[in-house]
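Here the complex is missing a single protein chain, while all its other protein chains stay put.
Labels run A, B, C and D following the written order; every chain starts at residue 1.
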Amino acid sequence: MDFVTTLVSSAYQFGDAFAFLVLSACGLAVIFGMMGVINLAHGEFIMCGAYMTVFAVNWGLPLPLAIIVGSLFAGLVGMVIERLVVRRLYSRPLDSILATWGVSLIASQGTLILFGPTMRGVGTPLGSFMVGSLSFSYYRLVLMATAIAVLLLLYLVFNKTRFGVLARATIQAPHMASALGVDTNRIYTLTFGIGAALAGLTGGIYAPTMTMIPTMGTTFIMEAFVTVVVGGADVFIGTAPAAVLLAVVKASLTSWQGQLAGQIGLLLAVIITIRLLPKGVTGFILKGRV
Amino acid sequence: MTLSRIFKRLEGPQTMGKGPLFWTAFAVVLAIALAYPLFADGYDVGNNIYFLNWTFMALGLSIIWGYGGSLSFGQTAFFGVAGYSYGILTINFGTAYGLGVVAVLMAIAIAALFAAILGYFLFFGRISGIFLGIVTLSVTLALERFMAQTAGPQWTVGSARLNGFNGMSGMPPLTLPWFGGDIVLYPDIGLYYLVLGLLVIIYLGLRILVNSKFGNVLVAVRENPERAEMLGYDIRKYQLGGFVIGAALAGLSGALYTSWGQYITPSSMGITSAALPIIWVAVGGRSDITATLIGTLIVLSGFQALTIYGSQYALVVMGLLLVCTVLLAPKGLVANAGILLGSLFNRKNGSA
Amino acid sequence: MTETMLDIKGLRAGYGGKPVLQGVDLTVSRGEIVAVIGRNGVGKSTLMKTLIGLVESMAGTITFGSTELTGLTSFRRARLGIGYVPQGRDVFPRMSVKENLQVGESMRERVSPDVYERIYELFPILRERAGQQAGTMSGGQQQQLAIGRVLVGSPQLLLLDEPSEGIQPSIVQDIGRIIRKLNQDSGMTIMFVEQNLDMIRALAQRCYVMDKGRIVAHVTPHELDDRDTIRKYLAV
Amino acid sequence: MAMLETHNLNKHFGGLHVTADVSFTLEAGKIHCLIGPNGAGKSTFFRLLLGEHQPSSGKIMFDGVDITRLKPFQRINQGMSVKFQVPGIFSALSVRQNLEIALQRRLEGAELDAEVERLLDFLQLKDVASQLAGNLSHGLKQWLEIGMAISLKPKLLLLDEPTAGMSPEETHMTGEIVKQLNAEGMTVLAVEHDMAFVRQVAHRVSVLHFGRIFAEGTFAEIVADERVAAIYLGQSHD
């Protein structure tokens, strides 16, 4: 293999791992970082987005539009669940783990009952390109671009929009925000909705590359948790660097020693992180700050 | 007088139920449990051993989570570690001459050691609250994934093959050394009495533990870690202690389970398995071992019945039950019922 | 000038079932500047928090204009036109000064664009530091930000909880001057909790004296020139 | 002899300097009160002493030992004890158990039982001994916490606003308890702003203002100091 091919191939593998980590984790990270809730139904929101995307394609929508529909639908479901369940548990974060686990059981088995054990997927669009002797999928590039776009979009939403300002204010001092006229409940609902919609987006965008089954979300779960653990509470200064770090670990170990090494590398990263940086990358970056 | 002193140590504000009424009920339940094999068929006895096996893990979770305030999502990791340890030991050395009992004890010790190492990182790294839950879950999933790939022939310990996802089997059942030959404990009456005996001992032992100085501090750490620290307690050590005890109990469940079914797999540590103990304990009532014990047995038999009669709706009903419990009975169904019962009883007494 | 803006009757409130306020009665008219004074721990801050809705009241009524406030969540009260500047400022530490100010917009449906100009005129430091993280500013700057933030929502009634706390005297005087100006220029009604005599004398038209969760006296600032009165109602 | 000394203790959060160069000496056997207006840095100073905050710079000596880098529980085991402003008790445990948890640090068996009874008597908590601590009235919670703090038989007792939320009678009673403990040999440092209490107990008073020790002396000296009155009431001192 010539140098260019090696370079392109390494970058492609890194980007692929990065995209998967970011997209797996971002919904979970928003909900955990902004609200302190561990959403164990995260995988089911991913599945929900994927299923909705496939339905939308089957109704004749073009794929990009279908993915958006899937994402919005997951976000909507998220908001409903926040209203019905999660809202009552903000003072009891451990119980919210249980409740969201319950939701996840209902969702995955409910999907099985309603739509059967499997569903025909949609094909992966866009074809492939060659570099040297290797061929690559264009769609994987779309995934990478989406991961970066999601981070960028999140940054813009939480830093440049009115909603973002209010959301951050609510997270930092909920009582004060409320005393300044912020409807904090609405902020919580919307934030949870955004987290769920991001999970739905992940599901929708990976739907063409995966098998559609009710438990499909679980393949994202480990990566999502690992990224959030390593990243800590903040999406921007935590999740994104953690995903870079883990993508390097995963991609290099995978290409060197195979998939298992990549997986084990991720877990070692977690163990090392909790010892060295108990609050994740976020804690490290915020150290010494207010 | 000595009897009353024993009872005094068994009772305290950390456990629901006290006084003659409670202990009479306890004795009645115990008597029924002891007589049970006389009028139940073999299947029910075997099935109940299976249920009782799990209660140790639940009680352990109650100690670390309910009493100590630290949610461990990793109980099944210790369950699995002990199960595999038991398998490896007994496949290599057999269970005759009391080696089976030694294997159980060593399996528990290995699980406890693993918990001690992991717990050291966690508690001395000051990881607490919800983050502790994620980290312990991640470790559990890691262990599951690691064990699932040990299918190859290189993964053997002595003559025991770890056997990957398919799980390890072929370990002999537990035997007790006895005069005139070992007693082989298949899942029938013998094992039933052994497990029941262990449960009674551990239940009473935990009652003493949680009402002891150690238990007091454990609850103190849950209630107000800052105050506990400002009384000079190194709270990390107590959290670690509770974690290790919880892990050892999970280990006992793991070893017994493995000997019961002569089988252990990585999926015993998967995310579903990892969540189950939390559900049992939460539904029953986590901060009381009696509530945990009753709750665990109710949930286990309830879920099994649901699976038998509810077919595919079982999982949906389980999910609903969980959500409703969390929302409507935050202390747990059994604990809330107990509190209700207690207040009714008190009111009656008061008005009389 | 006798239109009642705030009417509190028999207000009881506290934490965890234990009342700190033991039946507070007090009125504030439109356009007034009223001080609530008293020693530490007599319930002054609790009163302010109960007014904005951060502490739930157990009994009594709070009437704002013609609206009964008890039972409303705090963001609804803020949107009715009550601005609250808490003790200890409570700025959002990991947000910029500008973003802190923007949160105040939630009090209004629509905020006129020149409101920021007005606030920057009152507190030039906020313009200078608009991009700085609020948590890294000094106490006095944070206090100015906290007041500026609530002014974005143009409240009719401004509640200030110990605006002088932990702030250098020169800035205390500045803040006092600005508050008076707000009252004179736009007729903003102001109620504040204070122990700082300079601030009380400079601002207050009337003073309620609080002790043990009740209003125990009603004095004018002039009466506070008297040493014995001070000793009686305030610390030291 | 100095029980507690701080040398140039500094703490800042971001741009906010909470304590600045606090050098402070507490003589053994005294009751020393620390006063100052809200926001003067009293509670931060207190947390620095306890080890809940790490100082940005400076040194803390306790009974001849440098404790600057010790963890909170290690400082307690060196012989200090603390009562917080908001009562730090174990709500789900009985009053008796609260005391037992504290006392089991140094006693056991019959001795422990006897000491529990003595403390319940001393703190007038006998009637509520078996109630859950969370159900006590505010004042009784405060006393219970004082009881837990003194259970350790500390050389130095740190009190953070021990009379917050107490009635004058309760405040007076608390003062008497503190004086009695001092008479038994306990050194006491109290952050307090109830002047009646300070007058009642203090051998010495330090005034903290803008994170610095502004003045120090006997109660009478401090009260007479016009500058102190000025900062307390915010009067410009010209």
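By our rule, a contact is a pair of C-beta atoms (placed from the backbone, for glycine too) under 8 Å apart; a residue touches a chain by one contact, two chains touch by 3 or more.
Here is the rule we use: contacts and distances are computed from a predicted model.
Peer 1: Just go with whichever of "Dissimilatory sulfite reductase beta subunit", "ABC transporter substrate-binding protein", "NADH-quinone oxidoreductase subunit M" or "1,2-phenylacetyl-CoA epoxidase subunit A" UniProt uses as the name of the absent chain.
Peer 2: Going by UniProt, the chain not displayed is called "ABC transporter substrate-binding protein".
Peer 1: Could you tell me which shown chains are touched by the chain that is not displayed?
Peer 2: In the entire complex, chains touched by the missing one are A, B.
Peer 1: Of the residues listed, B:36, B:93 or B:186, which one is in contact with the missing chain?
Peer 2: Only one listed residue reaches the unshown chain, and that is B:186.
Peer 1: Just name the one of A:216, A:230 or A:246 that touches the chain not displayed here.
Peer 2: A:216
Peer 1: Contacts of chain B with the missing chain: which residues?
Peer 2: Interface residues of chain B facing the absent chain: 41-44, 46-47, 50, 145, 148-149, 151-153, 161, 163-167, 169-170, 186-187, 261-263, 265, 267-268, 272-273, 304, 307-312, 314-315.
Peer 1: Using the document's contact rule, name the residues of chain A that touch the chain not shown here.
Peer 2: Output for chain A: 1, 9, 12-13, 16-17, 20, 109, 112, 116-124, 126-128, 133-140, 208-213, 215-216, 218-219, 222, 251, 254-255, 258-260, 262-263.
Assume only the chains that are shown with their structure count from here on.
Peer 1: Under the document's definition of touching, what chains do chain B and chain C have as common neighbours?
Peer 2: A, D
Peer 1: Of all chain pairs, which one counts the most C-beta contacts?
Peer 2: A-B
Peer 1: Centroid of chain C to centroid of chain D, CA atoms only: how many Å?
Peer 2: Going by mean C-alpha positions, chain C sits 31 Å from chain D.
Peer 1: Got the chain C residues that touch at least 2 other chains?
Peer 2: Within chain C, residues 93, 133, 135-136 contact more than one other chain.
Peer 1: Two or more other chains touching the same residue: where does that happen in chain D?
Peer 2: As it turns out, chain D has residues touching two or more other chains at 13-14.
Peer 1: Can you list the residues on chain D that touch chain B in the complex?
Peer 2: Checking each residue of chain D against chain B gives 50, 52, 71-73, 76-77, 81-82, 84, 88-94, 97, 100-102, 104-105, 132, 145, 148, 151-152.
Peer 1: Sort out for me which residues of chain A touch chain C in the complex.
Peer 2: 162, 165-166, 168-169, 172-173, 175-184, 289-290
Peer 1: Under the definition above, what is the set of chain C residues touching chain D in their complex?
Peer 2: Touching chain D: residues 18, 20, 39-41, 87-88, 93, 133, 135-139, 142, 162, 164-169, 172-173, 195-199, 212, 230, 234-236 of chain C.
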